[in-house]
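Questions regarding the structure given below will be posed in turn.
FYI, not all chains are in this one, though none of them got moved.
Labels run A and B following the written order; every chain starts at residue 1.
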Amino acid sequence: MSLSAKHRVAVLGASGYTGAELLRLLLTHPHVEIAALTADRHVGKDIAEVFPQFLDVGLPRLVSVDAVPFDSIDAVFCCLPHGTTQDIIKGIRTDHPTVRVFDLSADFRLQDVELYAKWYGEHRAPALQPEAVYGLVEVNRDKIRTAMLVAVPGCYPTSAQLPLYPLLKAGKILTEDIIVDAKSGVSGAGRSAKEGSLFTEVTEGIHAYGVANHRHRPEIEQGLSWAAGQPVVISFTPHLMPMSRGILSTMYVKLAPGVTADDLRTTLAQAYAGEPFVKVLPAGQAPQTRHVRGTNRLHIGVFADTLPGRAIVFGAEDNLTKGASGQALQCFNVAFGLPETLGLSGLALFP
Amino acid sequence: MSLSAKHRVAVLGASGYTGAELLRLLLTHPHVEIAALTADRHVGKDIAEVFPQFLDVGLPRLVSVDAVPFDSIDAVFCCLPHGTTQDIIKGIRTDHPTVRVFDLSADFRLQDVELYAKWYGEHRAPALQPEAVYGLVEVNRDKIRTAMLVAVPGCYPTSAQLPLYPLLKAGKILTEDIIVDAKSGVSGAGRSAKEGSLFTEVTEGIHAYGVANHRHRPEIEQGLSWAAGQPVVISFTPHLMPMSRGILSTMYVKLAPGVTADDLRTTLAQAYAGEPFVKVLPAGQAPQTRHVRGTNRLHIGVFADTLPGRAIVFGAEDNLTKGASGQALQCFNVAFGLPETLGLSGLALFP
């Protein structure tokens, strides 16, 4: 397929926030044709009835998953909640084996299906798990090139793994006592109507949730263990704060003997030199989620701690973009051999 | 100049919000080369020190206005505060007559320089005023094509004029008793440090300001008077509310005899048929600023009022985009004969 050809894609679950974000990005992609959109509760509607920002842009009407013409589809983005996802993807992989699947749910992220079962309930497509490739592009690019099923990483895991992966891999920090204090915007909770996501319950305040008990911890630990070459257990505390988008992970780490915070910054800068989306800030600069809002960027900052032998590493991203739909599109670009920044070159909407 | 060539542009006042927004858009424009950026207080700095979202995107360093190589520049976007703007633009127009100027300040918006003086202080370049073209593209497109100096409309005026212009022009509404109740985000106040723009002073509340005494009223009246072919005086009450971007103008108008709210919607739909940025919503739908955030779109809604003979017309825009930098870029595209949506095709960042 030539570079100028258009790949036909379907977006399953287009009425949720990751679906909408993906559409926003896909609409700027020169080599994508959005062939089908699904939303079970809104079959037959114009997507603009669900998301008025898409008024009059020529998108196809919402259909059910059954109505997607998978035979003429090159790639599927699956923005469905975990659980149902497994059955649908199993069906696609079985009946339409040439369709590449980019799954934004958690269903295929954990290689260990028993670990999956512990956090999410029994896995209904365990046989597919081995073929799933973890879509953390900067780490796993080569495998993604040929992957037919990409498990796009979670929002928190992306913000924690990208800053820590090169440090663990290079042995610059210890595997013990890694503390991830994460702050997230509300869009991570999706568009479903929950008391805890109401404006009145979220604005003007902050609180931790899922303390020592959040599903994204095993995913982070899986990635860090790959990097370290040994099992890593972390402390992970997510906080919900009054903003729509953004995750800031503040990470407290122990330096390997003889290593300084400046060394960490250098290691990261080298690891991500040439990467279009991961940027290491100059010394003294702490990243702000605002400056990556709506983009596929992740900004990293590194500081020496006041506690000797420790450092503080920040990772800031947009949970819906680099933490979900943007990264999914980045995986798509890699898988289809396209320039990695297509559809993803936008900079932050700030202020 | 061929379509594929790049036009060299300078952005004067790149360290303010309209400057940043313009850069965000220009960076996605295929036929623009950003040749110079100025910011008097930040000369010599990388723009990323002022706006970290521009980290590592290859923009030129900030210089003073004197250091801009106007000889090799095709267009200047002037994002400076009113007043100083006049002198600088006079200098450019005099010394570099082939440079097209797109002025985002209020300096050349009011054709009547005495009216200008009343609201902004004495005009220091009155001789230039006659050559300035008011840059409301959907209304003034033809004049903009050949304009050398475009006065880009203000944020409030855009949100009020675009919905009302066709209605007045077609005689569908009366010129009397037009009431514009406008609600704006805080970015309209710019980046200067003012007590009234502090987070703590703005969040969790709303208030009117400049009641019956706001500088944008004469600009709105000027445009509506052009449309009506007679002097129009309006009631205009702006409110400041806790959001960064967006203006919603709720407009209470009197229908001409025999005209219905549905007629207004039809008139508007016809007037803006084919326009890429102005969209008339279906009956029953009220526009939200969120759905045009970060875009050059303006969404219009029309409702019958409970008061007989009256209707309610809504205009929703992003004050920094369609209300400022986006519209400036739209003017640029028109003036240089480019497709009008270049650099402006992005959809709203929602949520």
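Criterion: contacts are C-beta pairs under 8 Å (C-beta built on N, C-alpha and C of every residue); 3 or more make two chains touch, one makes a residue touch a chain.
Since we're looking at a predicted model, the values are computed, not measured.
Whole-complex copy count, one sequence throughout, 2 copies displayed: 4.
Convention: only the chains that are shown with their structure count from here on.
Rounded to a whole number, the gap between the C-alpha centres of subunit A and subunit B is 36 angstrom. Interface residues of subunit B facing subunit A in the complex, by the touch rule stated above, are 17, 20, 24, 27-28, 51-57, 187, 191, 203-204, 244-245, 279, 281, 285, 287-288, 290-295, 299, 320, 345-351.
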